[in-house]
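The excerpt is restricted to a subset of chains, each kept in its original location.
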Amino acid sequence: MGINNLLKAGFGRRGFLSGSSLLLTGALLGAAEETKAKLAPLTADPEAEPDPQDKSALLEDLVTANHILQDQGIVDGYGHISVRNPANPNHFFISRWLAPDLVTVSDIVELDFDCVPVNGDTRKLYSERWIHAEIYKVRPDVKSIVHTHAPTVVLMGTINEPLLPVYHMGGFLGTGLPTFDIRKSFGMTNMLINDAARGKALAQTLADKPGALMRGHGGIAVGNSIMHSVGRSVYMKVNAEMHIQAGDRKIETLSPEEAHLAEAGNQEFPKDWDMWKRKVMKS
Amino acid sequence: MGINNLLKAGFGRRGFLSGSSLLLTGALLGAAEETKAKLAPLTADPEAEPDPQDKSALLEDLVTANHILQDQGIVDGYGHISVRNPANPNHFFISRWLAPDLVTVSDIVELDFDCVPVNGDTRKLYSERWIHAEIYKVRPDVKSIVHTHAPTVVLMGTINEPLLPVYHMGGFLGTGLPTFDIRKSFGMTNMLINDAARGKALAQTLADKPGALMRGHGGIAVGNSIMHSVGRSVYMKVNAEMHIQAGDRKIETLSPEEAHLAEAGNQEFPKDWDMWKRKVMKS
């Protein structure tokens, strides 16, 4: 099934899905076997290769996603989003060093897993692009990654409480997100994921989960598409806000099974995307 | 008394009231007898049949309400509002599957109580339209229903505390809203009210109240008109915000009698509607 057919099937221009990963959409991948399988080397899938028009649409969606993340309070000057190159799964697209709200198509660079621009671009890059490279390496199911600085998500990563699904829109939070504490592997640092070793350690903490918290820093949301990672980053924030607001009160969160079933129902947040997009297009 | 006369009498275009239900406006319906009476089969009231111009105005108000609910933080990509068809009380108008902020008149569909479009429309519909159908079935006094996702309302439904009227604008909250917990009737689910049985159970929990909370999901506000259900959904949220913000502090809420008298005084929030409408028209 080619990308154009997927587009026609109603997925719009917000990402891409290979035939096999499509089957996994919305599912919680939990089994160790599946995780190992995903660590197998990646090769480009000729069926998924986008034509130039599709690539252009993908990059436009990446730009829109940058603006949405700013508008929804997920990033400020910092934080970023990337999308895997459907034509070469060992590459990904991400903005050069720039506040997300200012990103245009001409700011997008294509990086390999050594975080080097494939076209010799010499512009300054995000020091934390290793977050993206190292997760894409070990998670073939992941097509897009958001690094969030939403304050309540930051806060959740600094208090000793799990971020659980307060309501069905947070079903993907399942049994709680893992928290990455950089001290445990690297001692005293500047807190940044600015080399391969740190990126790898973060990816190991993430494992097969849809996201992770980072102590004293922020969080990660991954997804099957740009729309999916953006949606998860937004509802991760909404759930974190509700959790923090609850204060001392006990929240009756979704049970693991309810979360699993709700996540399957939520799919990839397609209703939100067009609304969020229209909002940033108007402003 | 025809709908045009009601309109002239100052109810504007925000809804409709049959002659009999008009007498109940603003009253708290609490007696079991009345509830049973409301379960009698509904028939169209020829007197209430709107002419095409009135129907057009009603649908425009439904569109405006969709935008207001987004602007006031009651819905995001999810949540919805419906209005009963004044010409056929066994039908209701609601948007097709779409984020409320994007709804236009052409997106409105007319559904019967089996949740089937009466004109053969094949577009995707809200899976939770059963909320609306099952409440309209057993509550003839209800002319409009809002399904809210306001975060503080969601939160109130997940902590074990009643949502009481903090101030007179929440008078309709009376002695507290009932909370629907889908687990009690259906065990492990995706949390959605996506069939008749779940809708019926929710309607039974709602009973004769102006609204209900839904654990791990959101809430419901019903009213005598679009304006009424919208106003209740907004002040349900404002009261929930105050309740949550109070933290450990004891709130001296309205007494049941104060709430009853305040609700009679608040009527249907007509002052807010024009203000909210102007705000979304400008943006």
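Letters A and B mark the chains in the order given here, with residues in each chain numbered from 1 onward.
One rule holds in what follows: contacts are C-beta pairs under 8 Å (C-beta built on N, C-alpha and C of every residue); 3 or more make two chains touch, one makes a residue touch a chain.
Note that the structure is predicted; figures quoted are calculated from it, not measured.
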How many copies of the one sequence build the whole complex, if 2 are shown? 4
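Keep this in mind: only the chains that are shown with their structure count from here on.
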Once chain A is fitted to chain B on CA atoms, what angle does the rotation have, in steps of 5 degrees? 90
So what's the Cα centroid distance for chain A and chain B, whole Å? 36
Going by the contact rule set out above, which residues of chain A touch chain B in the complex? 165-169, 171, 238, 241-242, 245-255, 257-258, 261-262, 264-265, 269, 271-276, 278-279, 282
Give every residue of chain B touching chain A within the complex, in rising order. 70, 76-78, 97-99, 101-102, 127, 149, 151-152, 154-155, 158-161, 183, 188-192, 215-218, 244-245, 247-248, 283
